[in-house]
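Scroll down for the structure; my scribbles are underneath it.
Taken from a larger complex, these chains appear in their original positions, while the remainder are omitted.
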Amino acid sequence: MATHRFHPLRYFNVIGTAEPCLRISDGDTIITDTVDASGLDAHEAAVAQRPNPMTGPFFVEGAEPGDTLAVRIDRLTPSRATGWTYSPLSHTVLDPAAIADQPSQQRAVWSIDREAGTVQLREPVKGLETFSPPLQPMIGCFGVAPAGGQALSTATSARNGGNMDYRLFAPGTTAWFPVSVPGALFYLGDGHACQGDGEIVGTGIETSFEMEVTLRVLKRTIGWPRGETADDIFTVGNARPLDQALQHATTEMLRWLGEDYGLDSRAASHLMGQVVRYDVGNVFNPAFTVACRIARQWLPKL
Amino acid sequence: MATHRFHPLRYFNVIGTAEPCLRISDGDTIITDTVDASGLDAHEAAVAQRPNPMTGPFFVEGAEPGDTLAVRIDRLTPSRATGWTYSPLSHTVLDPAAIADQPSQQRAVWSIDREAGTVQLREPVKGLETFSPPLQPMIGCFGVAPAGGQALSTATSARNGGNMDYRLFAPGTTAWFPVSVPGALFYLGDGHACQGDGEIVGTGIETSFEMEVTLRVLKRTIGWPRGETADDIFTVGNARPLDQALQHATTEMLRWLGEDYGLDSRAASHLMGQVVRYDVGNVFNPAFTVACRIARQWLPKL
Amino acid sequence: MATHRFHPLRYFNVIGTAEPCLRISDGDTIITDTVDASGLDAHEAAVAQRPNPMTGPFFVEGAEPGDTLAVRIDRLTPSRATGWTYSPLSHTVLDPAAIADQPSQQRAVWSIDREAGTVQLREPVKGLETFSPPLQPMIGCFGVAPAGGQALSTATSARNGGNMDYRLFAPGTTAWFPVSVPGALFYLGDGHACQGDGEIVGTGIETSFEMEVTLRVLKRTIGWPRGETADDIFTVGNARPLDQALQHATTEMLRWLGEDYGLDSRAASHLMGQVVRYDVGNVFNPAFTVACRIARQWLPKL
């Protein structure tokens, strides 16, 4: 159960099979640096290219195709005092008739106050003078090498994870990814200081981070990313349209409730029908992300 | 500000222009009975036909096309001790490859315990012996007559409301509907004792209700249903696929933030981008329902 | 087998249950007038309102719910020498990023030359000085009253037909509609002098027509509109997104190949897999239209 402090020297814009940056053991912890979505590091130096440059890949000893990599998000610490977003709203979330009325795309800078635990626009905007939502760090893009020799752009996501931009990928959550290659080859980056549902301006508050994660190999097989928080379990589907992402997530939850909680399809539907929650991870990237979430309080005790 | 106790004699399976069952004044309260989605009343007598028989229409004096009807949901009291659901999960939420594996559709009966404030399956199901989620009454289907002489099935929803199956249409919420005909012609019914996101078994816990609502005419124009709760404001889009429903809801929220809170498109996007929440009302009916929701705490103080 | 010359006095913007304008016998022919999509008649007088004012409804003796109404399109004769279209392309067919670059919507007038059998823009447009495609009349919107007391806007389409804007609804084609009310209640209008696939400018060349159709009751049940031409049989699905419209059309074709041609699902798939054609009726209206078409030459001889 070693802890590795890794300083990346290069970054990746695809998630695929590449030379590992570090080999670690099952159960080890990594502390490392990530740059923002545009490649700016803690000093706002441009050290990598768009989109979403990844730190990695980390080779986890013992991880084999068919296994699951469990990634506990221990800590996400912004490594600088500012982040940026775009405005206005993305085309993907507007009625087509409203698109032409939108102003041009601009980049805005936000102050990140780690002491206060808040973020705030640096330049005042009329009506938002006091708007100061909480600092809620999350990982926008992370995952493992996909199957079949694919190398997938960090702009998008798939079964192997990737650019899901889901705000529950936050400290305290353990994310699960289906392993397709020996060593899993885990990548991470694209941290956000805050983000609403859907990443509807095309960004969260993009900044550089020091991230701490603990990686564990589970000898079980999953179809899509999953997650565990203190309060919930959730599954994630990545696809277009949202309907298909939701179908992937729901089908994976049905499978999970059967595997771990002994619920057959009918029983699972009784439970899900009354208490399921759907979250929209992103509705901006090439593949949209929907999470199917169930509070632990409703799960059968085993 | 009169209160009317109305006992329905007939029910409607379309929302359209029909002879009003009652004329009320702006600000009046209605206490009335609704039957369940299959037409069973408080005595489980079959008094109406599928789908979703509606009580109404109520003519509200002073409501004119271009106005908004605000419907405060004062109270939703189940009028019998049981409700029913379907199982298994709907085709709309499953990967197509998983559909063939599902068991046949069955109806299950739930006990509704008004004292305890819970619901529970009447016949025990393995793994759900202690599953007893809270009684959380909501209105599945309500709205006003649509424009242009249309009569829309209560199976579906549109700009005028209808079968949205969104769990925040609950006591304490005020729903807004765009008025298209004189008197608004308001209908309601299809109460659920409980329902998760998406109505993913094709039903909530369907039962009969005594419903109490207060109707008010707002001299303002909206494009899609809106809602106000103690904590949130939300807008609703109804369409397929989910993407389009989400676009309608988001565009309507952008409009609302401009009208009432003085935020231009860019400012609204800064706010929404960090704190917006999306809820899936239903992903089962012919038109799916997505709500765009913002906590009041983030809205500019006026 | 009478022929009725009917002169409409009023027009309808919904397809639903209304007082019949004429009662005819099974097998009778109707010759009648239709106005253009905006309500202009043969003299360009505004006699009706948008959208797509319908002539009808015609009550066909002997048609009962569960039957099929077969509408042979005998003749579509433009009743004036001009029609109109919109430009530019609809939002529904453009990448969202391209929408803002489009010019404002304008109405263009086309000359309809019945002698030459062509249409041509009346005002010259650079690059289209010689563009003169054939006059290919079609019915944009027609169908029968839907089930359950619905009244559906002529802007859209559903199982009962409506605004499908499919160019094979042309002279020589027999269209089939599923009957849901006694007498079928048939409506027609919205003729186009010409239209490409998808109605991608939001219109065909809209003009008034004298239309001649022959109505026959088939004692058989269908799920979605069907059509027969000299060369093909086709089925039509109406929904969003296009995927769902295509699913409806394909499923209906599978059913037809079983009913009339003795092909089980496997055999039908072998045939369809090699020779099916898909046409996009419209990708503009609230419900999109996709046709699934098979050339008669490939059908089993019975």
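First chain written, first letter: the chains are A, B and C, and each begins at residue 1.
FYI, a contact is a pair of C-beta atoms (placed from the backbone, for glycine too) under 8 Å apart; a residue touches a chain by one contact, two chains touch by 3 or more.
Predicted model, so just to flag it, every value in this text is computed and none were measured.
With respect to copy number, the whole complex recorded in this structure file holds 4 identical protein chains, 3 of which are shown.
Convention: only the chains that are shown with their structure count from here on.
Chains compared, chain A against chain B: the Cα-based superposition rotates one onto the other by 180 degrees, nearest 5. Chain A and chain B have Cα centroids separated by 32 Å. With touch defined as above, residues shared between interfaces to two or more other chains in chain C number as follows: 241. Listing the residues of chain A that touch chain C in their complex gives 91-92, 96-97, 99-100, 102, 241.
The touching residues of chain B, when paired with chain C in their complex, are 13-14, 16, 148-153, 239-241, 244.
By the touch criterion given at the top, residues 85, 87-89, 92-96, 98, 101-103, 106, 108, 119, 121, 125-128, 130-131, 133, 194-201, 203-205, 240-243, 246-248, 250-251, 254, 261-280, 283, 288, 298, 300-301 of chain B touch chain A in their complex.
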